[in-house]
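First comes the structure, then the notes that go with it.
Complex shown without one protein chain; remaining protein chains in place.
In this document, chain identifiers A and B correspond to the written order of the chains, with residue numbering beginning at 1 in each.
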Amino acid sequence: MSKFEQALADKDFVLTVELDPPRGVALAPLLELAGRLAPRVDALVVSDNRGAMPRLSALAAATRLAAQGAEVVLTLTCRDMNRLALTSQMLAAGAAGIGNLLLVSGDYVSLGDHPGAKPVYDLDSVQALGLAVTLASGRDLAGQELDGAPSFCLGAAVAAQSDPLPPQLIKLKKKAQAGARFIVTQPLNGLEELQGFCRQTATLGVKVLAGLEVADPGQRQGVVGLLREIRGSGLVAGAHLSMPAAQDDLPALLDACGL
Amino acid sequence: MIVAQRKDFEQIKAAAADFRKVLVVGCGTCVAVCLTGGEKEAGILAAQLDLASQIKGEEKSFAVACVERQCDLEFLDELAETVLDHDALLSLACGAGIQLLAERYPRVPVLAGVDTTFIGINRDVGLWEERCRACRSCLLTTTGGICPVSLCPKGMLNGPCGGTRQGKCETDPERDCAWSLIYERLAGLDRLENLSAIVAPRDHGARGQPGRQVHPAYLRRYSAHE
Partner (left out) sequence: MAERYDPKVLALICTYCTYTAADMAGSMRLQYPSGVRVVKLLCTGKVDVLYLLEAFRAGADAVMVSGCEIGDCHFLEGNLRAKERVAHAKELIAEAGLDPGRLEMFHIGASDAPKWAEAVRQMTRRAQELGPNPRGRQKAQPLAAEARP
C-alpha cells in the first residue's frame, strides 16, 4: 500500500498539490520546490502535458521526485499514449517506486498549444484504469505474464459541476468499478457544486478530493476561504491544490491556508 | 455517403500547370450528392480552368467526362479511349475513386481536385454532417443509435469526459456532447441500463489495415478454380 493510500485510509482530510514539469530540461527548480512541498502535503501530483501543452515527461519528472523521497501521484493521459505506451509508462512508474496513478482522458489537443497534433485516445480513462489493474495483477492486456508486477493506488478525474450530471455519474461508477480508489474533481467554484455531487457518489466507495485552482496568483484568498469551507463541510476526503500560472507560490498558498 | 470538398482553385490550377490537355473526371455518386464532384461541378471546374488558361494565353485544353462511379472498374472502362487524348486526369471523386482511376490508367498522371472529408449524412441541401468512422466495431445498438466514435472528438466509449459543459463539447461550445445526446436518447427510451457495463478497448486490429472484405460467394467462385 502506498503512503498516499495509507493517508487516504487514515486521515480525515488529505492534501495534494499539482506540479507541472518544466517546459525544457531545467528540472532543478522543480526538485527544489518539491523538496519544500513534500513534507507539508500527502502527495505531489505530477501533471502530464496539462492542457494539451507538451512539457518534460511526467514520468521522468515523477521518477526524479520519487527518488528524492517524495510521495508522488503520476498523471497519465489517454490523449498522448496508446495502450502500448501507457503499459510501458505504468511499468516504468512501478519500477521507480511510484505507487499512485491519476488516469485521465486529457484535454483535447485543440485546447492546447499544438492544435494540429494527432490525438490518440486508444483507451478511455475507464479502460486505462482497467489496464493498470491488469498490470497490477501480473499480466499485460494481451494476457502475458509480467516479470514483476507493479502496485498502484489508482485515481481518476471527474467534473462535479457538470450539467447534466447523470452521464458523468454513469462514467464515475464505471471508474470506481474499474479500480479507482480516489477521484479528483475539476477545479470548483463553490461548495454548492460539491453538495449534490457528493450525495450521489457516497455509495461508490471512492475518496473524493476537491480540486481547487488559483488561476490568478493575486486572487488566492477565494481559494483559501473555499478550502476552509470544504474542509469544514466534511463532504470530501481531501483537497487537491493547483496554481498553474505560478506554482512556485504553492508554499505561500499553504501558509495562507494554515497548512 | 462519402462527403468531399473541392480544393482551392489556385491549388488545382497549380497542380494542372504542367499539363497541356487535362480531362476533368467527375463522379456521379456521393460527390455529386454533396455538390462537389458531379457532372455539374466537373463542368464548372473545367470551364473555370479553361477560362483562366485562355486569359493567360496558354495553349491548353480542358475537357469534361463524368462516370457513374469512379470506385468501380466497370464504369472507369468507359474512359479508355478518351483518356488516350489527355496528358492528365483531374479527378473530382473521393480518395477511393481517385485511386482506382489512377490504378486503371497508370500511364496518365492523376490529380486530386477534392479533399475527402468524411462519411456522413445529407442533413439538407448544402449541409452534410459526419456520422461514421468505419471503425469496424459498431456500438450503435447500445448507444441509442448515436455514434461516440465519430461524434465525440475523443471517441470515448464509456461515457463523457470531464470536458462537457451544459451538454456541449469542450472543443466547441456549439457542438453537442455526443455522450449527453446518448444519455438523453437512452433515457427517453428507458434503456439507460445499456450504459452500465464497461466497454472494453476497441480492437483496432480486427481485420488489419488496409481493409479488405470478401463475400463468401467470391471465395466459392475463385477457390474452385485454384
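Rule of thumb we're sticking to: a contact is a pair of C-beta atoms (placed from the backbone, for glycine too) under 8 Å apart; a residue touches a chain by one contact, two chains touch by 3 or more.
Since the structure is predicted, the reported quantities are computational estimates derived from the model, not experimental observations.
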Taking the complete complex into account, which shown chains does the hidden chain touch? B
Of B:20, B:40 or B:191, which residue touches the hidden chain? B:40
Of B:61, B:116 or B:171, the residue touching the omitted chain is B:61
Residue by residue, what part of chain B touches the chain that was omitted? 9-10, 23, 40, 43-44, 46-52, 54-57, 61-65, 81-82, 85
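Note that only the chains that are shown with their structure count from here on.
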Length of the line joining the C-alpha centres of chain A and chain B, rounded to whole Å: 40
Partner chain B, residues of chain A touching it in the complex: 78-79, 83, 104-105, 107-108, 110-111, 119, 121-127, 130, 141, 157-159, 162-164, 166-168, 170-171, 173-174, 177-178, 186
Note: in the complex, chain B contacts chain A through residues 153-167, 170-171, 179-180, 182-183, 187, 192, 195-196, 198-202, 204
